[in-house]
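The complex is shown incomplete by one protein chain, all other protein chains being positioned as in the whole.
For chain A:
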Amino acid sequence: MVAIQLFNEIRSIFRNTPTFALVLETLLLIAVIWLLLHRRGGGRRRRLTKEEEDSIIASYEPEPLVEDTDPNHPLLRTRIVQSRVGKRIKVDGHECLNLGSHNYLGFLEDQEILEDACKSLRKYGVGSCGPRGFYGTMDVHLDLEDRIAKFMDLEEAIVYSYGFSTVASAIPAYAKRGDIIYVDEAVNFAIQKGLDASRSTIVFFKHNDVEDLERLLLEQEKRNQKNPKKALKTRRFLVAEGIYMNTGEICPLPDLVALRQKYKLRLFVDESISFGTLGKGGRGVTEHFNVDRDEVDLISAGMEGSMGTIGGFCVGSHFIAEHQRLSGLGYIFSASLPPMLTQAAISALNRFEQNPEIFEQLQSKAKSLHQKFSNFSKLRLRGDALSPVKHLYLAEPAVNFEAELKLLTELADKCISQGVAIVQAAYLQNRERVPVRPSIRIAVNRLLDDADITSAFEVIEKVSQSLL
């Protein structure tokens, strides 16, 4: 029965199709078969005999595993920290005022947080001995996720065990091959790696330049109109940092949100620096601009800055954040954050909530440091006044970046020996998307007072004048 029906069906197809279509299809079929066979036979070169293979193998000379490293490479020489990190720090034998560690709120010196962490150590031990899926989830992890979500007034948070891997795992959890990601050209290296892992098409726009972004979006809009089918499947993302690690500038969030709405993008903001520093309550760049947090699709942040511990988190709506529990590679396949460090993050959040005045203190310190440090005669300051991270560049550029780095390193060394710890920002110039201009990265600490800022200014000014 079925066979007869099928036969009739096929016959009717043949009858109803015009002849030219049949001919065309036959030709197509032949072409496909030819291509397949051709690929198999001729695509690869002729098979070699065993003797030929052996001789090729014998003559094969691979490159060495790694190239020789210049023993004077700037990254080989690191500074040794010899004390607990705080407002003051001992570096290479010199007692210094600390303008280098990203300990914005001074929580590394907080005895209460330390006590809580030690208590946690006595309950859970040091390591978690497993990924989150396999008995590595401790109640402190759930607590922390809950607390972050509540603090940010969002539905769900997800905690990673390494700051770098947070955003680097979050981006490829959503963006896949064929998608388009619009990114500020100054984004930090972790974001760049996340973009690489996503295999999406990456479009860079000029740093904090909303017009440039809109121009690129309009271009894409035109392409979309030409190929609306493809546009229906192409997810479009916008990635920015709250405060840029590499420039110290704040992103123009309201404009980005407007473009997000207009062009239907999904906006990811990395708040590694801005979380716990910007806004009245430390809730980051959204609070700073008074933007509804639902307008941002995902907020990620490292806990290695203002929170004074290790790890990172992503926070957003349940719909968005929950997805990472099955797709965030750094979340699934890594051991969970050691419980004592998780506890330290919870205690840091306690402090955030109990003493919201710390954020204003930090911001006023950042402002007064900004004001003071704008007056260097040989160095140029970059960064937002409110930002706790600022960059000092040479006012007069040297011949190349290498020479600049050398000068800045010397400057930092001399400042350290005179009691002010500043440090040149470390970049892998050969691995960055484009080489980054060397600078001294200043990190503001809430505990600095005006006298500290003045004395630091004087030391750096004196050294830079004698050196440059």
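Assume contacts are C-beta pairs under 8 Å (C-beta built on N, C-alpha and C of every residue); 3 or more make two chains touch, one makes a residue touch a chain; residues count from 1.
By definition in this document, contacts and distances are computed from a predicted model.
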Worksheet, complete the sentence: Not-shown chain resolves in UniProt (candidates "Vacuolar protein-sorting-associated protein 36", "Exosome complex exonuclease Rrp40", "ER membrane protein complex subunit 3" or "serine C-palmitoyltransferase") to "serine C-palmitoyltransferase"
Worksheet item: Considering the whole complex, which of A:242, A:338 or A:383 touches the chain not shown?
Response: A:338
Worksheet item: If the hidden chain were put back, which of A:102, A:351 or A:365 would touch it?
Response: A:102
Response to the item:
The one residue from A:30, A:118 or A:403 touching the chain left out of view is A:118
Worksheet item: Tell me, which residues in chain A touch the chain that this view leaves out?
Response: 44-45, 48, 52-53, 56-57, 60-69, 71, 73, 75-76, 78-86, 89, 91, 98, 100-103, 108-109, 113-114, 117-118, 121-130, 132-139, 141-142, 155, 161-165, 168, 174, 176, 188-190, 193, 196-197, 199, 232-236, 264, 266, 294, 302, 304-305, 308-310, 317-320, 322-323, 325-327, 329-330, 332-335, 337-338, 340-341, 344, 421, 423, 425-428, 430-431, 441, 443
